[in-house]
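Every protein chain of the complex appears in place save one, which is left out.
Chain naming follows the written order as A, B and C, and within any one chain the residues start at number 1.
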Amino acid sequence: MSSVFGNNIKVSIFGESHGTAIGAVIDGLPAGEEIDGDELAAFMARRAPGNALTTPRKESDTPEFMSGIYKGKTTGAPVCVIIGNTNVRSEDYKKINNIPRPGHADYTARIKYSGNADMRGGGHFSGRLTAPLCAAGGIALQVLKRRGIIINAHIVSIGGLENITEENVKKLIESLDGDSVGGIIECSAVGLPAGLSAGAGGIFGLESALSAAIFGIPAVKGVEFGSGFEGSRKKGSENNDAFVIKDGSVVTATNNHGGLLGGITTGMPLVFRAAFKPTPSIALEQDSIDLVTLESVKLKIEGRHDPCIVMRAAPVVEAVTALVLLDTMHGSPERKQYGFTTNQKRN
Amino acid sequence: MSSVFGNNIKVSIFGESHGTAIGAVIDGLPAGEEIDGDELAAFMARRAPGNALTTPRKESDTPEFMSGIYKGKTTGAPVCVIIGNTNVRSEDYKKINNIPRPGHADYTARIKYSGNADMRGGGHFSGRLTAPLCAAGGIALQVLKRRGIIINAHIVSIGGLENITEENVKKLIESLDGDSVGGIIECSAVGLPAGLSAGAGGIFGLESALSAAIFGIPAVKGVEFGSGFEGSRKKGSENNDAFVIKDGSVVTATNNHGGLLGGITTGMPLVFRAAFKPTPSIALEQDSIDLVTLESVKLKIEGRHDPCIVMRAAPVVEAVTALVLLDTMHGSPERKQYGFTTNQKRN
Amino acid sequence: MSSVFGNNIKVSIFGESHGTAIGAVIDGLPAGEEIDGDELAAFMARRAPGNALTTPRKESDTPEFMSGIYKGKTTGAPVCVIIGNTNVRSEDYKKINNIPRPGHADYTARIKYSGNADMRGGGHFSGRLTAPLCAAGGIALQVLKRRGIIINAHIVSIGGLENITEENVKKLIESLDGDSVGGIIECSAVGLPAGLSAGAGGIFGLESALSAAIFGIPAVKGVEFGSGFEGSRKKGSENNDAFVIKDGSVVTATNNHGGLLGGITTGMPLVFRAAFKPTPSIALEQDSIDLVTLESVKLKIEGRHDPCIVMRAAPVVEAVTALVLLDTMHGSPERKQYGFTTNQKRN
Partner (left out) sequence: MSSVFGNNIKVSIFGESHGTAIGAVIDGLPAGEEIDGDELAAFMARRAPGNALTTPRKESDTPEFMSGIYKGKTTGAPVCVIIGNTNVRSEDYKKINNIPRPGHADYTARIKYSGNADMRGGGHFSGRLTAPLCAAGGIALQVLKRRGIIINAHIVSIGGLENITEENVKKLIESLDGDSVGGIIECSAVGLPAGLSAGAGGIFGLESALSAAIFGIPAVKGVEFGSGFEGSRKKGSENNDAFVIKDGSVVTATNNHGGLLGGITTGMPLVFRAAFKPTPSIALEQDSIDLVTLESVKLKIEGRHDPCIVMRAAPVVEAVTALVLLDTMHGSPERKQYGFTTNQKRN
């Protein structure tokens, strides 16, 4: 367990919410990939706080590239991206230092790191660390899009409500009164060929790689592919997807398998859902304890917090998915087909 | 993606359903651990087919140890365990060679391996590969139990029915008439201390490691920790677990977090659920295609198949969980506390 | 540190010299590769003991494949190869159990594994473990040869003598009188294109991967590429290799760089040398101690031992090199060029 993931493309995430900067190093990107800065900024804006429905905290979150990009293209060397922490109000967090916030990593990090973790604002476990994930994943999304692979995440439910309109979300959030809600995000990737998994594949396939990465997004507590948990309640005859020919290609009539059989893509859309718990930071009074005196205390979390991070989480899910899929294709026998640079020559 | 998992304890799974043998190499086990052969056999019997409710196929599945165990104890060198494939009836599978079975890896493996995969009986993707997982995990369970860590998986639902008695399971299965059902298994680990994750922890914590491994079990399509998907429908005030003092220790009043915050153990029981899809092998007629002629065909799968693998999957979930937790403890700063052998000496 | 190596092709070595069996699992081999059993047997015979110059101990060392090969071709699933330990005379080793043999891992393994290591015959640290390395590497050699890449290791010196004929070796070994000699092996790989390193390459390139693997061969204490240690004594003007055009291709006039610049192949032959220490098992009396009584003892090692393992080590170096290069090509953007199977298809 670490803040590094990936096999052929390794992403190393660093930073603490109220430290100097957060960022990522992406090692193993193919060379010669154009990076569209505006597109990246627009993508990161989807994650950024500040719109009406989410936290009023304003972060500029402009990614600065230290390396790996030259004349607008990837060089093949590791890309380091840095995002400064400029809008930090640590005093909001100071007084609750010995009182772990329910649902946060305050207590577990305190024990694991013997009190040395910089947990101001959630420290390294803050949702703020999803910004470098988006910067790294935003690059991967551009590389994939260029090869016809489109990744899209959307909200399935918020606070238990499904098919939910923006108007309804607004009402729901206004009604929370200091409380918070979670939700479910569904992500799909289309344009993947059949037969894709990294290396020679095996027992631990794409579901393993994707779930490991998605569970790294703060607040994710569940991941399911295709019909997932609901599928476990069906009969085999209902859940199996019949193979059919459509426009001369092998497809399945339904997609309960979520685009993966044996951890390998079928060519159908890859589909999974991630469950986000409600934001643990709520303005309501909660029961906790003082870890020094071991006395019960009533805790009221001050500061500005998102009553619902689900809207902002959609691009994060896309970003992480893109990194895993790019890593998979990079480590795949079939990657030439995607047009990755290949210039070896025999003498 | 491969058939190897783990960081400090690496498990390499091999074998095909109808090949010579299946097995596992477990690299990195601590030395000096007594292995109780009877206990291991009893554990593996829970997974073995042959009881009334499951497949009539009889497998002896006796694990033979090639290395790493001497005088009944682990030596510290890699343990290789082999399970022969003795009861193979390949002819059952021969006729459907060009017709991919819905819900199986036949189609994806055919493409990925260019028709070279030995897919008789599901090949390397067969549920039979859970036998070496159990042999490897059975050792890990013994090592953990000796240190006060108990892992237990039980059935939460089968075919959508919850709180289900053995009598009901029997009735359900008898009523299937060639169809199949899936189900949900819940697994818990008690006895873990607070503050546990591998290495220095980080963004990709225990949920990541566990889910990656659990999704490697054939037929798993969903994993959730604590309140999981249901928790995403709650309010923060409902889902947050209050910290309280009980018998002088820090615990939480509820366990919606499933024992993990920030990917690190809280000391509460670690709890997760895995969704198993219904067995894709059913006796009912299904739509598929002939991959050579690209014509639609009606497929009827012959042979003996489990109408429900959920009962047999519980020990597999325990086994995989044990391997991940042992790996975690092994790579943890705190592992001395568990009494692992440590004999270095300074001159 | 473990007995597993490789990134996209992972080789897991297991077994102890006097245990039930030794072997290897090779995870990640490309599918559809024909394996010539006779060629593999002939290759392994080069490593086997029993010829006039080396140990009289006879081992059959016939590799048995448990998985991953079907109808003479790789299936894409992990290959497990087992070699039984049939000719074991443990009594030779019993009496010196508490007396560590100089130059062996007896002492260090005893401490690390708290006395639980099965060190009969050197246990997991025995040179015998090079047999599964050869079985695994023998497969890799065939895969590479099919793609025009030829790996060849030869003896540079034995006992300090260079350009040494077989006649001289014979004389040298006969003159040893219970003592032993080491030597230096040079290995080259021709047919590699320019521009090869795994993934996106980086600071830790092919020298890193190769040396890590080669140092895993028992008795290797040094590795150098190209002009190596001798090159460090030259001037830049002498050691730099001029770029020239030859037959329309870019080559270098000399090959002091050993085929690697920046950890990436230049297209010139990849050349490195490995230094093997003299066999630590000698028939002469040596000073050691009894680890129980801590008293000084005179140790005389009984049993049959190679006075020089260098001849038998050449195929081992080839095998390990082949595994590293195949792994490199497998994880390389350029691998399509080598004709690896690639059957993904877009719908």
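The criterion applied here is as follows: contacts are C-beta pairs under 8 Å (C-beta built on N, C-alpha and C of every residue); 3 or more make two chains touch, one makes a residue touch a chain.
Because the structure is a prediction, the values reported are computed rather than measured.
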Contact residue for the chain not shown (choose from C:27, C:61, C:118 or C:207): C:207
Absent-chain contact - pick from C:142, C:157, C:188 or C:321: C:157
Residue of B:8, B:130 or B:211 in touch with the missing chain, whole complex considered: B:8
Absent-chain contact - pick from A:49, A:63 or A:76: A:76
On subunit A, residues whose C-beta touches the chain left out of the figure: 2-4, 10, 12-16, 19-23, 25, 27-28, 31-32, 64-68, 70, 73-80, 82, 109, 111-118, 123-124, 341-345
Absent chain, residues of subunit C that touch it: 1-5, 13, 100, 102-105, 107-109, 111-113, 124-125, 129, 157, 159-160, 176, 179-184, 194-209, 211-213, 215-216, 218, 220-229, 231-245, 248, 250, 252-253, 256-258, 260-266, 273, 275-282, 284, 286-289, 291, 294, 296, 328, 331
Missing-partner contacts on subunit B, residue numbers: 7-9, 27-31, 76-78, 148, 191, 193-196, 198-202, 246-247, 249-251, 267, 330-337, 340-347
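One rule holds in what follows: only the chains that are shown with their structure count from here on.
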Centroid-based (C-alpha) most distant chain relative to subunit B: C
Length of the line joining the C-alpha centres of subunit A and subunit B, rounded to whole Å: 25
Distance between the centres, which are taken as Cα means, of subunit C and subunit B, whole angstrom: 35
Subunit C, residues touching no fewer than two other chains: 27-28, 31, 76-78, 341-345
